[in-house]
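In what follows, a structure is listed as structure tokens, so that the remarks can point back to it.
All protein chains but one are shown in place.
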Amino acid sequence: MDDQLYRQPVFRVFQIFLIIFTVLAGSIFAQDPAIGLTDSADVFVPAPPGAVKATDVVYDQGGAVDLEWELSPDDDGSLKVSGYYICRREVGGEDYRLVDSVMAGVRTFVDETVEQDHTYQYMVAVNGDCSTAPSEESNSITPDMEWLNFGLSNLFIIGLVICGSVIYFIAHAKRGKKFFIRKIAGLEAVDEAIGRATEMGRPILFVPGILDMDDVQTIAALTILGRVSRVVADYDTKINVPVSRSLVMTAARETIKSSYMAAGRPDAYSDDMAAYITDEQFGYVAAVDGMMVREKPATCFLLGAFFAESLILAETGNSIGAIQIAGTARPAQLPFFVAACDFTLIGEELFAASAYLSGEPKQMGSLKGQDVGKAIAMVFIVLGVITTTLAQAWDIGVFTWISDLLHDLFQVTS
Amino acid sequence: MDAIGLWIGAFLTLGIMSFLYKDNPWYKLSESIFVGVSAGYWFITLFWDSIYSKFYIGVSQEGDNYLYVGAILGLMMLMRLIPKVGWISRWPLAFIVGAISGFYLINYFSSNIMRQVANTVMPLFSTDYGQSLFSASVGTIIDNILVAGGTFAGLVYFFFSKEHKGAFGATAKVGIWVIMVTFGATFGYTVMSRMSLLIGRMDFIFGDWLGLIK
Partner (left out) sequence: MKKEFLVYIGILILAIILYFFVTEPVTFSPTVSLIIIGLIGLALVLIFVRTIMGKLVGRRTVFSFVAISVVVPFFMTVEQPIQTSPEVQSLYQAVLDLKPGSKVLVSFDYDPPSAPELQPMAETFFSLCLERDLRIIIMGLWPQGPQQAEMALQKVMDEPAIASKNYRYGIDYVNLGFQVGNEFVIQRMGDDISSMFQTDYYGTPYDSLPLMRNITNFSNIDFSFNLSAGYPGTVEWVQVAVDRYGVDLGAGNTAVQAPQMYPYLRAGQLKGLLGGLNGAAEFEKAAGRIGKGTKFMVSQSFSHVIVIAFIIIGNAAFFLGERRRKEEVVE
């Protein structure tokens, strides 16, 4: 084409039209960030979030800070804001670093990565599509661990009442006051069972559970062993006490020896009466089972803490025709004792039996103190159920108030 | 080597099970092996996991000198085996019993008393405030009555300060019945558990050992 074409008016108009069209098209497309940004002034920057407030989380280990902020005015559900960045710095140290991010609409965050006694400041930056806008700095906060957790005051009050009752009754028992304990079926059979063994000329087997001396059931069992071995010493019957823990063996030997000495029969005592078998649960059971089948005791006492071996022991004792008195505070094992044994001390009856037989003030006082706890539970259950039922049905003020009070009294927050 | 282990495992399994027929030398041999190996295993486990990895490593590599306190208490505990100085073992025993009691006091009060009482206090017949008195379903009403009533009656049974006579005795009777029903359910669950163990052993015998099942 020669120059003359370019000088034609029509062509000039066409050129101008082309320029205008290009500029308009470019500006239209440039407004959509998905297609391409050429100028940062076209980016939408949401308004920053409002004041950020940092508070220490109470009653924790000193490792958490609670953050709260006002949402960005642009966070109105229109997708202009996709979320917020939580940034933190340690005062007097580093720059702000990203801790975490949350979705749009969220105005709280718990930072659980802080350390006790370090001071921090926070900023929350709103996140637009391709832009962020940070808030102002928050207050300085030093996470701390409180000495006392007042959120557990109700636990403290209930604990104080129950423990206080135990101490009160122990003090009274030490002063010689006699406390009433209701009849316990299995206890009355103890003497009769030992007498039966004596008549038949067969030994007595006493199994004090398979846990160690730190378990209260073992202690209760050994207290009863003291009583049983006293009667055994009087009747001159043989007793075997296979144990699963070495310390229990030593304690059992001391108990039996004391009983024999109290009965005036120190010569009849032998260390072989209490023998250590093994710590392993089923190894112990296998050995005791073998003992039952070979020596055929006339009476078996299965008192203390038992696990899966309880049914094996009870069934083997049943199969040899022994009279069995069992007792444990482990609910999972009680059904087997109830099914296979002649008498069963259910749960706390084991400790009641121990207290009753020993007459020891601490055990008697503990039992009475626990009864106070049970009485409190019974009263509150009855009161709570009645008031809550009525409050739920009719929403009467006083019932609702009592119901809420009882719920708060027994609610435990972690 | 695997085959030898399988045959030994099968031999001991069948040996222990032969007790179901009657006591016999095979059972006695298996029992003795089991008792001896288990005692040895626990000794080794306790030595390597407690004394070596906890105490020796803790003291020599991590410099945790507080562990000496525990070691001394442990040695004092062993004095119980020597009659003349057996009284020394009362001190670490007192420490253990005291520490564990203190630890458990809060746990049991919280988990087993407070939360359970809070959960037992419930509306028996309705579901929401302002709802009619019998707005809950029949099943839920029965469930709530059983839980609340059973808990109360069970507590009455274990109350040792009053003789079980009159209304109190009748409630205690209900309590023991509830407890026995619970024992029945627990027994049923435990039968399932024991059968599961037997199934596991039979799977070993017929599957892993004899290869008769997939």
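Here the chain labels run A and B in written order, and each chain numbers its own residues starting at 1.
Operating definition for what follows: contacts are C-beta pairs under 8 Å (C-beta built on N, C-alpha and C of every residue); 3 or more make two chains touch, one makes a residue touch a chain.
Given the structure is predicted, the values throughout are model-derived calculations rather than measurements.
Participant: Touch as defined at the start, partner being the missing chain; which of A:163, A:275 or A:308 qualifies?
Facilitator: Answering carefully, the residue with contact to the hidden chain is A:308.
Participant: Applying the definition given at the start, please give the residues of chain A touching the unseen chain.
Facilitator: That gives, for chain A, the contact residues 61, 63-64, 112-113, 282, 307-308, 319, 331-332, 412, 414.
Participant: Touching the hidden chain in the full complex, which residues of chain B are there? Just list them.
Facilitator: Here the touching residues of chain B are 10, 14, 20-21, 24-26, 45, 49-50, 54, 57, 62, 103, 107-108, 110-112, 115-116, 118-119, 147, 182, 185-186, 189-193, 195-203, 206-207, 209-214.
Convention: only the chains that are shown with their structure count from here on.
Participant: Please report how many Å separate the Cα centroid of chain A from that of chain B, as a whole number.
Facilitator: Roughly 15 Å separates the two chain centres.
Participant: Tell me, which parts of chain A touch chain B in their complex?
Facilitator: Of all residues in chain A, those touching chain B are 154-155, 158-159, 162-163, 179-183, 213-214, 246-247, 250-251, 254, 277-280, 282-284, 286-287, 289-290, 293-294, 311, 331-332, 334-336, 338-339, 346-349, 352, 367-368, 371, 373-375, 377-378, 380-382, 384-385, 388-389, 391-395, 400, 403, 406-407, 410-412.
Participant: Across the complex, what residues on chain B touch chain A?
Facilitator: Interface residues on the chain B side: 16, 19, 23, 27-28, 31, 34-35, 37-39, 41-42, 77, 80-81, 86, 89, 93, 96-97, 100, 105-106, 109-110, 113-115, 117-118, 120-133, 148, 151-152, 155-156, 158-164, 179-180, 182-184, 186-187, 190, 194.
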